[in-house]
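With one protein chain held back, the other chains of the complex are shown just where they sit.
Chains here go by letter, A and B, matching the order in which they are written, and residues are numbered from 1 within each.
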Amino acid sequence: MNTAAPVVIVGAGPAGATAALSLAEAGISSVLLDDNGAAGGQVWRTGAADLGPPLAYTDARGDELRRDLKRHGDLIDHRTGHEVVGLFPDLRLWVLEGGETVTSLHPKAIVVATGALEVFAPVPGWTRPGVYGLGGLQALMKTSRVVPDGPVVLGGAGPLLRLVAAQLASFGAEIAAVVDAAPWPSSGQVLRLASQPGLLAKGLAFEWGLLRRGIPVHRGSAIVEVAGDEEADSVLVAPVDENWRPVDGPRRRLEARVVGLGYGVRSNVELTRLAGCEHTFSASRGGWHATRNRDMETTVENLFLAGDGGGIGGVEVALAEGVIAAASVSERLGQGDRLKTKAAKARGRMVDLVRFQDALADWSGVRPGILAGSTEDTIICRCEDVTRGEIAAAVAAGYTDIGPVKMNTRAGMGLCQGRTCTPALQAIMASETGRPLAEAGLPTSRAPLRPVPLKALAQLPLDEAVE
Amino acid sequence: MTRFRRTTPVQSLVSVTVDGRAMELPEGEVLAAALLVGGMGRFSDSVRVGEPRGPLCLMGSCFQCVAEIDGTPQVRTCRTAVRAGMTVALNAPSSASK
Partner (left out) sequence: MKQTEIYDSAVIGGGVMGCTTALHLARGGMRVVLVERGGLCGEATGRCGGTLSLMYVPAILVPYAIRGRELWKDAPRWLGRDVGFNDRHGLDIAFTDADGETLRAEMELRAAAGAPIEIIDGNQARKIEPALSKDIVAAAHCAQDGHALSYLSGVFFHRALARAGVDIRVGTDVFGVEGGDRGFVLRTAKQSIRARRIVLAGGVWMRKMIGWFGLDVPIIGRVTQETISERMPPILASGVRVFRDISLKQAANGTVLVGGGRGSRWIEDADRETVELDPAVVNQVMMNALGSARRAVPALAVARAVRMWTGIEGIAPDNMPVIGPLPGTADVFTIGCQRSGFTAGPFMGRLLADALLGRQPEMPIFAPAFDPARLLSMAPVDRERGVPTV
């Protein structure tokens, strides 16, 4: 095991793995940490065992990536099942292995490439077993080839909605309906999406896949309730306006053995928050993310950030940013500019990709009415069982900053540390105070990010020798 | 009620104890996936209201899929691989106390 690497990369998705591979090309060794059993990240997630034929609508680049990482094993120390639970402004990392042991690393430079998290919009009944994230249903297919048995209703917005529907259908799952909060894209939006013909074609392929199988797509609609005895057995679908607020109109109840929910994705900011990086809000990039300069460096020196963790851009952007971050790290370490041309090319590609992303966000990005389906009694924080009414009451009492609201309601203070409820919490605060979403603020994150055995922290050895 | 099915043949099964019951689950499989296919949906009870909960994100983020595994409370089943002889307790009191 190579512990003399000067660089640690967190996240072995497209961005992180590409950064590691680019560094290897320049002869620089790195430690690549990821909590999964295999590299690939969200988009190229895979299971351990032999899974048979590939999943529909995926490409072979994940396998290629994993082969490349193996090939560069002399320079890339890829540690699977390693979860980073602490990242501090002095570039120290705490790494949890197998939920049992913790090591401390202290490299010269870090590339954070931790990707995105799914955004949930709580509605009555969304806490019932039988309700899953769209990404969760996808993960079951990707790692285990496990699919829902019985009618499935998928609701939400964003590209994942149709992709997951098409993938599930290709495995023979019975998709009863796709409920999309976004309306048909306008002609202007389509035109701008066409700036990336390849990506637009992909989207159309999912759409065609659904059409061909006769799967109904309810546009401009949302799931406003999940009902069932103990576990989910039906959903209520209502029409919504262009801001996703439910409006009058026919409501229908659809039988559903499995419900998939997801309203797009947002950057996973827990590490950059912990490290003390400056963050900014950008609606077209999925909300809050750390700010970076064009070399992908955050406001913390020698802490770089690539991929969806720095604002949602999708897989192609993640790949480009991985290269750019690697080039910057190489230069910073005084290892010359061998990656300069590669980085310049990547920068060129990004311009168009970002335009596509803007168009996508314009069509299906999160709208202010995202919470309108919830009621007073809807549980927002699933870890501590905090309702929308309790949060609203705290805001009404004068708690207009997210920190005091968390402390006073316990929302976001449970086991998941707010990873699930933060967007909803921010949206409630915005709607209750009448301020823009961007002013609702971002909660602080605290180490350890996951439960860590006391004995592991108590015995934390001195930093593993990282040069 | 089973809500999930597996679309590929299982390579090798191992014995696991789930809530005191012996089960044969695919070795190395994501435990949450294996339990879902096995017909389990309710993994834990929420801490304040005590209502049933099950996996949500299946990517290690939400902690709604936790179970007591080999005596360790609140382990994420979606981040745990099936091992021969493991003991799993869903709705374990330690994960569900007030």
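In this text, contacts are C-beta pairs under 8 Å (C-beta built on N, C-alpha and C of every residue); 3 or more make two chains touch, one makes a residue touch a chain.
Fair warning: this is a prediction, and the values are worked out from it, not measured in the lab.
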| item | value |
| --- | --- |
| Full-complex contact with the absent chain, from A:Y57, A:F88, A:F171 or A:F281 | A:F88 |
| Residues of subunit B in contact with the chain not shown | 47, 71-74, 93-95, 97-98 |
| Touch residues of subunit A, complete complex, unshown partner | 86, 88-90, 92, 94, 276, 394, 397-401, 403-405, 407-408, 410, 413, 415, 417, 446-448, 450-455, 457-460 |
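The working rule: only the chains that are shown with their structure count from here on.
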| item | value |
| --- | --- |
| Whole-Å gap between the CA centroids of subunit A and subunit B | 23 |
| Contact set on subunit B toward subunit A in their complex | 1-8, 11, 26, 28-30, 33-34, 36-37, 41-43, 46-49, 51-64, 66, 72, 74-75, 78-79, 81 |
| Residues of subunit A touching subunit B in the complex | 35, 37, 42, 47-52, 83, 99, 117-118, 120, 127-133, 135-137, 139-140, 143-150, 171-172, 230-231, 257-258, 379, 382-385, 414-416, 419-420, 451 |
